[in-house]
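Only one protein chain is missing from this complex, and each of the others stays in its spot.
The first chain written gets the first letter, and so on, giving A, B and C; residue counts start at 1 in each chain.
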Amino acid sequence: MREMTYRDAIRETLRDALRQDERVFLMGEDIGAYGGAYAVTKGLLDEFGERRVKDTPIAESVLAGAGVGAAAAGLRPVVEMMSINFTLLASDQIINNAAKLLYMSGGQIPVPLIIRMVSGGGSQLAATHSQSLEGWYAQVPGLKVVTPATPYDARGLLKSAFKDNNPVMFIEHSLLYGLTGPVPEEDYTVPIGSADIKREGKDVTIIAYLRMVHVALEAAEALAGDGIDAEVVDLRSLRPLDMDTVVQSVRRTHKAVMVEEGWKTGGFGAEVASGIMSQAFDDLDGPVERVAGKEVPMPYNRELEQAAIPTYLDVVQTVKSLL
Amino acid sequence: MREMTYRDAIRETLRDALRQDERVFLMGEDIGAYGGAYAVTKGLLDEFGERRVKDTPIAESVLAGAGVGAAAAGLRPVVEMMSINFTLLASDQIINNAAKLLYMSGGQIPVPLIIRMVSGGGSQLAATHSQSLEGWYAQVPGLKVVTPATPYDARGLLKSAFKDNNPVMFIEHSLLYGLTGPVPEEDYTVPIGSADIKREGKDVTIIAYLRMVHVALEAAEALAGDGIDAEVVDLRSLRPLDMDTVVQSVRRTHKAVMVEEGWKTGGFGAEVASGIMSQAFDDLDGPVERVAGKEVPMPYNRELEQAAIPTYLDVVQTVKSLL
Amino acid sequence: MAMTLKEMTLEVPAALDLYRRMVLIRRFEEKAAEMYGRAKIGGFLHLYIGEEAVAAGAIPLLEDRDYIVTHYRDHGHAIARGLDTNRLMAELFGKATGTSRGKGGSMHIFDVTKGFLGGYAIVGAMMPIAVGLAQASRYLDDGRVCVCIFGDGAVNEGEFHESLNLAALWKLPVVFLLENNGFGMGTRVERAHAGLDMAHLADAFCIPSEQVDGMDLLAVREAAGRAIDHARSGEGPFFLEALTYRFRGHSMADPMQYRDKEEEEHWRRRDPILLFRQRLELEGLTEEAFDEIDRGVDQEVEEAVRYAEESPALPVEGLFEDIYEE
Partner (left out) sequence: MAMTLKEMTLEVPAALDLYRRMVLIRRFEEKAAEMYGRAKIGGFLHLYIGEEAVAAGAIPLLEDRDYIVTHYRDHGHAIARGLDTNRLMAELFGKATGTSRGKGGSMHIFDVTKGFLGGYAIVGAMMPIAVGLAQASRYLDDGRVCVCIFGDGAVNEGEFHESLNLAALWKLPVVFLLENNGFGMGTRVERAHAGLDMAHLADAFCIPSEQVDGMDLLAVREAAGRAIDHARSGEGPFFLEALTYRFRGHSMADPMQYRDKEEEEHWRRRDPILLFRQRLELEGLTEEAFDEIDRGVDQEVEEAVRYAEESPALPVEGLFEDIYEE
């Protein structure tokens, strides 16, 4: 199978959609002339022109809201928000309009909108630019939230998002863009709302999403060296959330650790932990433990930042504490 | 002890602060000439004048941000946001500035700011006006989040907020304003970050906050009729979160039900449930169960709305499922 | 001096139809207020009474394919657009036959078959939506115009600014229709907005604008005609400000202590229905014609209440419908 970066997998899927469906267009800050803050949309302006690839002013609220309006009119806009941090300036449009128009209109207005952005830290961008806020959107009925960890899943989930008639928050991670992985030539999709076992194991279930999947896999490798066979479940979507796959894994391993990059208190990992407890209490040997980001605004200093983001060592240590 | 409504308890505390501390002033939409959307600030404009009680334009972002700026300059502003739903338009200022200035400045800029608002539903205001979003703010390091359920706690927590040098999200519930309860004449405070046992019991712990405390108490009464003795723990603050009181209670009762008004998936109750499991797993007879709002945008229709908000019957049923 | 009906190419029957729409809005809302008092309607109810000439002046000029978005004070716009009053009242009653199956209520009226893309309860939130709808029109080159209706209070929201800029920048077919009724809740315009004239904000984006007497249906109609033509021509948005007044409180809960009786009286003397009736009387219309309209309207409103009363509400399972589209 051909290998491809996460960035290219997303770009290729955007390109396919632009080619195949005249209703699709992209808009966002610096996606055109600049080539995208993370170069994901590079070259698309040249290929598709200003009608399909639209640079916008720096004005997140109208950017998101115009996406909703265009979707309500039957188009399939892809809005790029650069960073989940900037969605705070558009959160009313996302939460109160994108997510609710269908309901408030009694079923009259579907909103087939994709909003793309990066989440997470690790690049020394400091407190306002390093947050993991996807858990909040994952709480909102009416939205879907997907978090691909690999080039394969990025392409497959984005394809599904283009087929979905609901607003999809498509969450990327800037530290994954350069990651390479197999991506089939032939058409495929990854269903929204399906978790994936990224590594099979029988001793403990490690659950993660987005970049933390790789941290979990690293931890599993290290644990293997100590004879501990960890299973790694990648949630892939936060809403809808595939608890079945998670719970089935835990029923086999009897132990679980949830790993997320964002702050612990009130983090989405609490949902997963509490869901496991509720559905598989009697299968558990002990509590589901959680590894999460330190509860601090992200510092600029590199060492401090690294100390704030979960590493495979944190995961290894937590897994061992369960045994 | 004198009796007082929740509304009056808040108003009296605002008045005290305005009298005692020249640095305190209020600003918000329609808090002055109109008397406050929920009449909490009624009469304060007449008593303190336009310098201290400031009506603002409908512009939530500058309202919150100006509060941050004035606090950074050494004042103690109280910003009224009417409704937690409208904070979506100000969430960047709250999350990226109010919560982070101290950290990003390396400790130079405290932000002694109080932001008041109502949360929750139950008044047929439909999807955009009936959300319970406090759990999101409770995830943010740098913020404090308090959720008084009684006139006593409202006054005591607001007094503490005025003594605190950090941004405090002060969350009220519109259906509690008319609630009457004892409020001492003498000075007292309720510490931010202390939960409270609102009813003692030995068979099961019901944890709740804000209006759900009363739903939990109603459930406890009903359960008492069936010979089940429920303890009700009122979190009172979501950040900092007093898990000690919760865990100690669960250690005694071995069973717990978490009740919250907002949506379940990713709700703050997941944090409490997962925290109990992590700290008191071996004391638990079974999983911590959660009662929460239905995962729908809030409908206008009264019966549908009532069906979406947890009632004491839901709590009773869930408690019984544990026994 | 305003033009005569003839000069406006408005025939008497058409004029009477506009008059009827105003009366229908008025009676519909008076009845809604009554039903609110009887707890048939809950939540927030914002009446448009006093402002009818704006909706009835502007909206009937639109083509069927056009879009309308507006704020929570939306009954007037919905009725002017010809939404079914039975289904409107049923929505206010929270019934399954309502425009949003009882899920939206008064603040969220939608009817896609009429291009009525909603009442929005968050101040200013309809403006980005309007920009998106208009962008779709331009993208598809389908000739649709979007009328975006908002109040003086919304002008101070950041979304106002972002939306005007983007609409102007991309030359989108939006008519920004400002209903300046002098107050945002209890806050007088002068205490909320620093500029002398809100249309100056449009100037700053090179958006042409006009200010019009919002109590005078014909004046609104004339100006709105120019605004819609401009938007449809492809030259970009138009900003139209109608000066008006709400005769009732902000919502049913308003203590109304922020304005005095004299000011109210002044505006009530300029009641848009009265003014237009006087105008039509000049055209030779007699009491009978008006009485007939009144009777028809009363009947329609009674029928709407009956329809709403008798309609079923959604069963509780309906709670979980309409969250996601297949």
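List of remarks:
The definition used in the following text is that contacts are C-beta pairs under 8 Å (C-beta built on N, C-alpha and C of every residue); 3 or more make two chains touch, one makes a residue touch a chain.
Computed from a predicted model, the values in this text were never measured in an experiment.
Looking at the complete complex, one finds that the omitted chain is in touch with A, B, C. The hidden chain makes contact, of the residues A:A72, A:L89, A:L133 or A:V232, with A:L89.
When the whole complex is considered, the residue among C:E157, C:E222 or C:D271 that touches the unshown chain is C:E157.
Within the set A:D8, A:E29 or A:D234, the residue that contacts the chain not displayed is A:E29. Taking the whole complex into account, chain B touches the unshown chain at residues 25, 51, 56-57, 59, 61-75, 77, 92-93, 96-97, 101-110, 112, 141-142, 144, 165-166.
The set of chain A residues touching the chain not shown comprises 29-30, 33-35, 37, 39, 55-62, 85-86, 89, 123-129, 294-297, 299-304, 307-308.
Although one chain is hidden here, its contacts on chain C can still be listed: residues 156-162, 164-166, 168-169, 191-196, 200-201, 203-207.
Assume only the chains that are shown with their structure count from here on.
The chain with its Cα centroid farthest from the Cα centroid of chain B is C. In whole angstrom, the spacing between the mean C-alpha positions of chain A and chain C is 41.
As a whole-number value, the distance joining the C-alpha centres of chain A and chain B reads 30 Å. Counting partner chains per residue, chain C shows two or more touched chains at residues 100, 102-104, 108, 120, 122, 125, 158, 323.
Counting only residues that touch two or more partner chains, chain B has 61, 85, 89, 126-128, 295-297, 299.
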